[in-house]
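Handing you this structure, nothing more for now.
Here the complex is missing a single protein chain, while all its other protein chains stay put.
So that you can tell them apart, the chains are marked A and B in the order they are listed, and the count of residues begins at 1 in each.
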Amino acid sequence: MKKLGILINGILKENPVLVLVLGTCPTLAISTQASNAIGMGLAATVVLLGSNIAISALRKIIPDKVRIPCYIVLIAGFVTIVQMLVQAFAPALNESLGIYLPLIVVNCIILGRAEMFANKNTVLDSALDGIGMGLGFTLTLFVMASIREILGSGTWFGMEIPVLIDNNISIMTLAPGGFFVFGCLIALVNKISKGKAIKKTEFGCEGCPSAAACGKLKSANCGKESEV
Amino acid sequence: MSNVKNDFVKPILVLTLICLFITAALAFTNQKTAPIIIEAERVKAEQARKDVLPEADSFTLTQLSGLPATVTEVYRADNGAGYVFMLTTKGYGGDMKLICGIDKDGLITQCNTLSQSETKGLGTKTTLPEFRDQFVGKDSSLSGVQTISGATVSSKPYINAIKDAFTAYEIAKGAE
Partner (left out) sequence: MEGLIHLDFKGLIVLLMSAVFVNNYVLQKFLGICPFLGVSKKLDQATGMSIAVIFVMLLATAVTWPIQYYLLNPNNLGYLQTIVFILVIAALVQLVEIILKKYIPSLHSALGVYLPLITTNCAVLGVTILNISTKYDFVSSMVNSFGSGLGFFLAMVLFSGVRSRMEGGETPKAFEGLPITLVAASIVSVSFFGFTGVIENLFK
C-alpha cells in the first residue's frame, strides 16, 4: 500500500509542475500540441526513472562532496541516450521538441528528485517515485497542451474540431498563452484544494537542486531553505 | 592517511568511474543509433525532393558557382526530369527554408516549406496548399502569383526566393 502511495504521490499530492512548480520551462514551451506534450513527458519520465534508479543504487558509493557532479553526469548520460533513441526512432518528435530535449538535463524535476528522494530511498521506491513524478509531469503537460491546442489551433492531436477550427485564438499557442494557461491552472489547483495543495504561494527553491548552494541566498528568495 | 583517502581519492575515483561508465554507455548507444539516424535523414531528404519533383527517380547534388544567396543547394534529377532547389530566406519571424522543384521545361512542379517560424495564423498561411499551389505550372515570370494579404512580410520573401530558384535554374541549365 505504501508503494502505491509513492506512485500516486507524484501524480497528485506532489505534482511536480502544479504543486512543486518545477520544470516550468519545458512545461510552457512544449505545451502547444498534445502530441508534443506526451512525447516530452515520456522522454522526461524515462530519464527520471533511469536517473532515480541509478542514483539510489549508487547512493552508498557516491561521496557527499561530489554528489551533484555525479548526479549531473548520470542524468546527462540518460538524457543523451534518450535523445539518440528519439532521433533514431521518432525523428518528427525530435524536430518538434528541438532544444528542449537536451535541456531535460537542467530540468529541476530530475535533479530535484535525485536530491530529495533517490539518495535517501531504496531502488524500488525510487523507481516508483520516478514513474509517479514522470507521469505527473506528463499528465500536467498533456492537460495544458490540450487546452492550448484546442483553444489556440482548434485541433486536438492534429484532429480538427468543428466550429473551433474556424474560431481559434492563435495567441493561446504563442508565448503569452503559455504563461496565462499555466497561471490559471495553478489558480485552479489553489481553488480546489482551498490553498492547501500549494506548498508555496511564492516561488521558492523547495526541491530546487541548487538549494544546497542556496543556503547563502537567505537575502534573496530562498530564505526558507536555510537549514542546509 | 585514511582522511586523505576519504577526502580526495574516493570522490575523484567515483566521479571518474561514473564519467567513464556513462561515456562508454553513450558510445555504445551512438554506435547503434548513428546509422539509423543518418539513414532516416537521408530517406526524409530524398522524400522531400521527390515530393516536389515526382517524375525524378533519384537526385545528385550539383556544385554551381554564382548562385543567388537564397539558394543553398541544387539537386539534379538523374533522369533529367528537372532540378530541385533548396532555398533559405528571411521571413517575418526568422529563417524560412523552402524547397522548389522545376521541371525540364522550366515550369514549377511543386514547392514546399521545410521549416519556418512565422506568426501562427498569418505567416504560416504560406505553408498551406492555397498559397503554394498557385506556383504549380508557372514559369519564371510567376504571373498571377499573389501575396497573402495580412502576411505580405512572409509571402513576399517566399515569392522572391522562388524567383531566385529560377535564376539558379538558368545557371544550372547553362552548366549542363
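By definition in this document, contacts are C-beta pairs under 8 Å (C-beta built on N, C-alpha and C of every residue); 3 or more make two chains touch, one makes a residue touch a chain.
The structure presented is a predicted model; accordingly, all values stated were derived computationally and were not measured.
One of A:4, A:61, A:124 or A:188 touches the chain omitted from the figure, and that residue is A:188. Contact with the omitted chain, checked across A:11, A:111 or A:127, is made by A:111. From the options A:16, A:41, A:136 or A:178, the residue with contact to the chain not on display is A:178. Of the options B:22, B:81 or B:165, the residue whose C-beta touches the omitted chain is B:22. Touching the omitted chain from chain B are residues 22-23, 26, 30, 34, 90, 92-94, 119, 153.
Take chain A: the residues that touch the chain left off the picture are 21, 24-26, 28-29, 68-69, 72-73, 76-77, 79-80, 83-84, 99, 102-103, 105-108, 111, 171, 174-180, 182-184, 186-188, 190-191, 195, 198, 200-205, 208-210, 213-214, 216-217, 219-221.
As a convention for this text, only the chains that are shown with their structure count from here on.
Chain centres here are Cα averages; for chain A and chain B they lie 32 Å apart. Interface of chain A with chain B (complex): residues 58, 61-63, 65-66, 69-70, 73-74, 76-77, 80-81, 84-85, 87-89, 91, 152-153, 168, 170, 173-174.
Chain B makes touch with chain A in their complex at residues 6-7, 10-12, 14-15, 18-19, 22, 25-26, 29-30, 33-34, 36-37, 40-41, 44, 119-121.
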